[in-house]
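With one protein chain removed, the remaining protein chains of the complex are shown where they sit.
Which chain is which? They are A and B, in the order written, and residues in each are numbered from 1.
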Amino acid sequence: MQQSIDFHHRVGSALHDPQIRSNFRQAMDGLMYKRQHSFPDADELLRLRLRSAEIRINALSRLPELLEQLETRCSENGIQVHWAETTEQANAIVLDIMNRHDAGMLIKGKSMVSEEMELNHYLEQHGVTCLESDLGEFIVQLAGEPPSHIVAPAIHKSRQQIARLFSEKFPEIPYSDDVDTLTRSAREILRRKFHAAPVGLSGVNFAVAETGTLCLVENEGNGRMCTTIPPVHIAVTGIEKVVEKLSDIPPLLSILPRSATGQHITTYFNMISSPRKPDERDGPQEVHLVLLDNGRSRIYQDEQLIATLRCIRCGACMNHCPVYARIGGHAYGSTIPGPIGSILEPQKAGLEQFGDLPTASTLCGACGAVCPVQIPIPNLLNRLRYERVRQDHTGATPGQGSQRNPWEARIWSSWRWMHANPWLYRLGTRVATGLRWLIPQRLGAWTRVRSAPRIAKKSLHTLARQKGFTHE
Amino acid sequence: MSLRTNYPGKPERVYFFGTCLIDLLYPEAGLAGMQLIQREGVQVIFPQNQTCCGQPAWNSGYRNEARSVALTQMQCFQQEFPIVVPSGSCAGMLREHYPEMFSGTPQHSAALAFSSRVYELTEFLTQVLRVKLEDLGKPVKVALHVSCSARREMGVSGAHQALLQQLKNVELLEPERKEECCGFGGTFAVKHAEISAAMVEEKANALLATGAETLVSGDCGCLMNITGNLNHRKRDLPGCHIATFLWERTNAAEH
Partner (left out) sequence: MSNARSNILGRLHSGKKELFPTTEPTRIPLAHWDRQGRIDQFRRKMESVRAEVHVTPRTEWVNLLKRLVAEKQVANLLYAPDGPLGEALSQAWEAGASPLIARDGPLEQWKEELFFSVGGAITSTRWAIAETGTLVLWPTPAEPRSLSLVPPLHFAVLAEKDIYNTFAELVEKEQWQRGMPTNALLISGPSKTADIEQTLAYGVHGPVELIVIIIDDTGSAETAPIRSR
């Protein structure tokens, strides 16, 4: 239960931090507005969501074949493909490549999979410096924090907080909280690093099996820098990111940035199919692709939960989540926060660790309604609520049943008894309406911010009978 | 989720599923719902054996418990009449989740047939009965809160609005972030009380900011949550179920 105490503690401190509250509220309001305005045509949006879901479902239904095809095409093109069952294996693969090049520094483009691997921490322990180059990631790395949003990692920080951080870490730069000035400072600092870095690392948004092409979506150009300038490029990705054909890419590229930030397209869409060829003048001499499983092939086994793997990491579900908007990304305590994190993380790391996340939702449905690949997130949250208390030990989710508490189970068992026996239910409501004066005015957490509900003099059952609404 | 687009003609009889929250806390809303249907010349049957749709247990992961309560409900609505429910949330449970709940069990086809007969009250009034309402009340400013299930699962926010717009003396006001959840979420309000409190306070503030004199909603869970918070803070914005509101403003005996 320690994880539950920790979760509630993080939630409490986020809720009482006015800076966090207002930063997230403003950012989420802005992102929702921008998304809405980038899809003016409801019919087009529906078709695009249907098509994108079809593409992802098709890819998942043929996942093993497509991964083998991707591997073959990449190898033919000169990209070295590595497989990792666990994050430990993936980290070791990256370290091994670093060591073979005698490389002491890794410059990184934005990659949620590398966050999942806790790659920075691992490499630092082995004497390799990691530098985040996405501006938001650069900021949170300076602050020693994890990202709080998958698309906008430093969204929890205000301009002033970032300015203070810069002047503290780079005393030679004069203090400024002007966004353009801060951006220019980061440009100058990171330029030298791109120039010097022996190895660059990136994530992958889509991997095309048909041609062995790795696609990256970004605005800043740091992703291009990491995959173009250093002599070695390592791409890390989850095994679910593969799609079948190149013609699957345009619809996904059309819906991803609009869902994420309301942009019709990102500044750069970078499609990498091979390392530098003999007659070419730039680009890395070596390209490595690390395919990470880390629980995905287990999620794959379940007919319903497999939908989790459709995700294209746009962040729209968190942007629209009323819980996320109030507690922010860090409160979740997981690599990926928000609704998608609440279904993905417990399946990957287990319900012992993340058993509270599926309950931290009102099931309002806003996430599912905006998901570009139509993941039924509320249904999957509900399913994981079942997994956390189920007792038959036949499901595939780790930590199944670990959150079952005997006291709560007894309440539901009495509830069943009461509601599956109509005569008992009617007796109960008669007692409750008759003794309504005895209902306490303080009902735990409910009445801390609300007055207690009042039981009526007569139940609807009684009124219906008295007013002559027949029961057959 | 499949939003209904084809509606049958006016039936002779309907079943009414009152919901457990209305049964004990808002019975006048259930009664008003039945009277609104009855006034259109349709016989309303209220099976006395109904209890609860099973949603609280279903959403808490206690599926066996939910299933056994759901079976009790299915047994008391056996004839082929439409089942009308004065709640987006409970209607959503009956219509969208019963098939999933019974999938892989012998009752699956019965659950499918059952859910195809379920209608949310305002949906039934507008799409099946095509009611015409005459407003007998004084001018009033009303803020409408559409529950998340009514809006997203049942797709009936338009029906809520259309009914209120038929009332000529009602000025309908729109709160900021109208699509956002009020923070009720059943057991969520207790399990994650602090998040729920933050959500309901902001929702209540947005509703107060409209300057409305009355809050109307089609779901008593939201009402209990929002008016509970308003009362606690001694704010003067009374709330009622949309059925109660519609019945009171259109029933001659009340005026």
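The definition used in the following text is that a residue touches a chain if its C-beta (ideal position, glycine included) is under 8 Å from a C-beta of that chain, and two chains touch if they have at least 3 such contacts.
Computed from a prediction, not measured in an experiment: that's the story for all the values here.
> Taking the whole complex into account, name the chains on display that the unshown chain touches.
A
> Who touches the missing chain here, A:L95, A:L135 or A:L256?
Result: among the candidates, A:L135 touches the missing chain.
> Among A:A143, A:L246 or A:A349, which residue is in touch with the absent chain?
A:L246
> Where the complex has a chain not shown, which of A:R281, A:H393 or A:R442 is the residue touching it?
Per the contact definition at the top, the residue touching the missing chain is A:R281.
> List the subunit A residues touching the unshown chain?
Spelled out for subunit A, the touching residues are 23, 26-27, 30-31, 44, 47-48, 50-51, 54, 57-58, 60-61, 63-64, 67-68, 82-85, 89, 93, 133-136, 139, 152-155, 157-159, 162, 179-180, 182-184, 186-187, 190-192, 194-195, 210-213, 219-222, 224-225, 227-229, 239, 245-247, 249-251, 253-254, 261, 264-277, 279-283, 291, 293, 297-298, 300-301, 303, 306.
Just so we're on the same page, only the chains that are shown with their structure count from here on.
> Taking each chain's centre as the mean of its CA atoms, how far is subunit A from subunit B in angstrom?
Taking the mean C-alpha position of each chain, the two centres sit 32 Å apart.
> List the residues on subunit B that touch subunit A in their complex, please.
The contact residues of subunit B facing subunit A are 1, 16, 18, 20, 22-28, 30-31, 34, 43-52, 54, 56-65, 68-69, 71-72, 76, 100, 148-149, 152-153, 177, 179-181, 183-201, 224-225, 228-229, 231-232.
> Quick check on the complex: what are the subunit A residues that touch subunit B?
Residues in contact with subunit B: 8, 11-12, 15, 29, 322-323, 326-327, 359-366, 368-369, 376, 379, 382, 385-390, 408-409, 412-413, 415-416, 418-422, 425-426, 429, 432-433, 444-456, 458-465, 467, 469-472.
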